[in-house]
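With one protein chain removed, the remaining protein chains of the complex are shown where they sit.
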Amino acid sequence: MNGKTIVIGVIGSDVHAVGNKIIDYALTNAGFNVVNVGVLSTQEDFINAAVETNADCILISSLYGHGELDCQGIREKCDEAGLKDILLYIGGNIVVGKQDFKDVEERFKKLGFNRVYPPGVKIEAGIEDLKKDLEIKQ
Amino acid sequence: MNGKTIVIGVIGSDVHAVGNKIIDYALTNAGFNVVNVGVLSTQEDFINAAVETNADCILISSLYGHGELDCQGIREKCDEAGLKDILLYIGGNIVVGKQDFKDVEERFKKLGFNRVYPPGVKIEAGIEDLKKDLEIKQ
Amino acid sequence: MELVNKKLTMDEFLETREEVLKTWKTGEQVRDLESNLKYAISVPRTKNFALKLKKAKNNLTTLTQPRAGVALVREHIDLLKFLSEEGEADLLPTTIDSYTRQNRYENCSLGIEESRRAGRSMLNGFPVVNHGVAGARKVQESLDKPVQARHGTPDARLMSEIIHASGWTSNEGGGISYNIPYSKDVPLDKTIKDWQYVDRLAAYYEENGVPINREPFGPLTGTLVPPSMSNAVAIIEALLAAEQGVVHITVGYGQCGNQLQDIAAIKALEQQTDYYLKEYGYDKRIITTVFHQWMGGFPKDEAKAYAAISNATVTAALARVTKIIVKTPHEAFGIPTKEANANGLKCTKMVLNLLSDQKVYMSKKLKEQIKVIKEETNCILNTVFEVGKGDLAKGVVEAFKRGILDIPFAPSRHTANKILPARDSYGAVRYLDVGNVPLTDELKNYNRYMLEKRSITQKRPVDFQMTVDDIFAISEGRLVGNHKE
Partner (left out) sequence: MELVNKKLTMDEFLETREEVLKTWKTGEQVRDLESNLKYAISVPRTKNFALKLKKAKNNLTTLTQPRAGVALVREHIDLLKFLSEEGEADLLPTTIDSYTRQNRYENCSLGIEESRRAGRSMLNGFPVVNHGVAGARKVQESLDKPVQARHGTPDARLMSEIIHASGWTSNEGGGISYNIPYSKDVPLDKTIKDWQYVDRLAAYYEENGVPINREPFGPLTGTLVPPSMSNAVAIIEALLAAEQGVVHITVGYGQCGNQLQDIAAIKALEQQTDYYLKEYGYDKRIITTVFHQWMGGFPKDEAKAYAAISNATVTAALARVTKIIVKTPHEAFGIPTKEANANGLKCTKMVLNLLSDQKVYMSKKLKEQIKVIKEETNCILNTVFEVGKGDLAKGVVEAFKRGILDIPFAPSRHTANKILPARDSYGAVRYLDVGNVPLTDELKNYNRYMLEKRSITQKRPVDFQMTVDDIFAISEGRLVGNHKE
């Protein structure tokens, strides 16, 4: 255990459960305390779980293409809930279709995400970044 | 029989024989008098055959990609041999690789070809054009 | 109303209908069943999905169908026309967006607006309920091939009313297959009831002269579902539909990846669906089959995606399924462009054509695999009937509670989530952990034995890491996962 708590889940009307289960398994194995709000989760589901568990990061998956619609205003809501500067990660297939990833990344950074991942990135990459961002010693 | 004579063959170091056999079969069926110089034929082979048979068209196939090298100066040689204004057709895979056909056509027209065909065009298209160019009534 | 597997009376149906039509404003447009029917009858027979499938079955040909749907009507029509003409699709879909699937029609309105503004579809499908009969009819009328709704909607009653009233002659889904893989907490008795309604509606059209095709969603989570489990679900949904009077049923199967097992699974599915329907007294049903190209994670490289698409198609062609659902070279990234979608279709059609006069021939191994799948399926189905005390609908609910029916990697709370699948050394999907699935000892041992063989060649234990590796295997360019590589 590394003492860090991560809230994970799949946002919006999205039911893609496989990656979520894998992420749960991988983060737990990597020593994180994982709070999994599961699929079909609203922004509030993520934020409430993060507040309750005093989480270090909200790690969102979005696979089905509505990610951009589903994430509108999430940074502001985090702020309102007192989650000042909480890390926000997102990955999966976060937009509709095959788009230029540079653009996509920018759009999500504007929404307040700290890290944005392209399709099919393995969760191991996210774990590396978490360790950096949360200053976890190997 | 429509009374028109066509010299066919495959130019240069090219051994692709299948299309040549099909063209022979199809032109003959369409009523032409076919003189087939076969594969691996030089410009001279075509021209000599045309002179000997007083042909109306030299229909060249080139499949293997060296078409451009092999056809340098053919119109001039036809002129020299007294084959003034003989129709020159070429088809097959006449250049190396997948190139823009507009460019290719232009280059071959400059070499003196009356008609230039892209890859995989069926010989029926050529027959249509022959009928037009030689004013054969259907 | 208690859940029982019994054909809804017209009164029961109409009573529920009142509520259904109120769930969104476009419901009002389809209130008049008579005139819906009249419209549906007027649609040319050449555009009838059920009849086109029946003909394909008789001619032993395999039809292609893409997935496709965008937010706006005109754009959606253009898309389908392109797939029909350029992509040579035989059957047309309309993939419904994910908000509609969750009955969040307000969100759809927003998505439609945003799409208009953005000039590109912000929805991952066609919000048919919001577009209502006018939109749905326009789609159907603009096309010259049969159209089906493909979705993943636990409660698809209003949607079904709208599509059939618009001359769409096929509807995908079922009370299990559009619940467990597509929702988190919708009770099974609710979805089974809701799909009894959908089936009853289809049967109403059928009985009044408009053949309607119904297609249980075969692949479920698309992720290492053992063939006997998905076959059991498909057969159950076929029986439930038949009870409501549905005649044209297409049972489905998602490619697992071992050609022999996949062909065996299709043969078993065909034969056992026929068998159980007859056994339970449903005569004169017209059963066709659908094969889904690999439904799990896809390779990102387009050339490799074409390989996955073609390889799946070879299996479908050799097994002579009636229909194949086509993936695209963009699968790993997102909703495909119309060009990528057409390319998937053309590639598939070409493989089908190359193999249209060929089929698989029986070998000892194939016979063996058919037998294994059939026996496993029988174990599951018999226990479902048992725990339902003879009532199939009740049996399903009870079976999921007890883990007799259990679907791996599903989002739903209502599956026990106890079974674990993994590939054997040939790539066939086996039960690594059977959970509470009631297989005989012999069958359990067989599954175990096949996995032990892999454990020996790969020098690793039979454990969850195998499953995890297998989930990534195809997207990483092989069939059987190998962590150590």
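Note that the chains take the letters A, B and C in the order they are written out, and that residue 1 is the start of every chain.
The working rule: contacts are C-beta pairs under 8 Å (C-beta built on N, C-alpha and C of every residue); 3 or more make two chains touch, one makes a residue touch a chain.
Quick caveat: nothing in here was measured; it's all calculated off a predicted structure.
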Contact set of the excluded chain (shown chains only): B, C
Contact with the hidden chain (one of C:260, C:405, C:419 or C:462): C:260
Touch criterion as defined above, residue of B:17, B:81 or B:134 at the omitted chain: B:17
Options C:302, C:375 or C:463, residue touching the unrepresented chain: C:302
Hidden partner chain, residues of chain C it touches: 257-260, 299, 301-304, 306-311, 313-314, 318, 342-351, 353-358, 361-366, 425-427, 474, 477-480
Touching residues (missing chain, whole complex) on chain B: 10, 12-18, 20-22, 25, 38-40, 64-66, 68-69, 93, 95-99, 119-120, 122
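FYI, only the chains that are shown with their structure count from here on.
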Chain-level touch network, classified as line, ring, star, complete or other: other
Most contacted chain pair (by C-beta pair count): A-C
Interchain centroid distance [CA atoms averaged], chain A/chain C, Å: 30
Chain centre separation (chain B, chain C; CA means) in Å: 55
Mean-CA-position distance for chain B and chain A (Å): 65
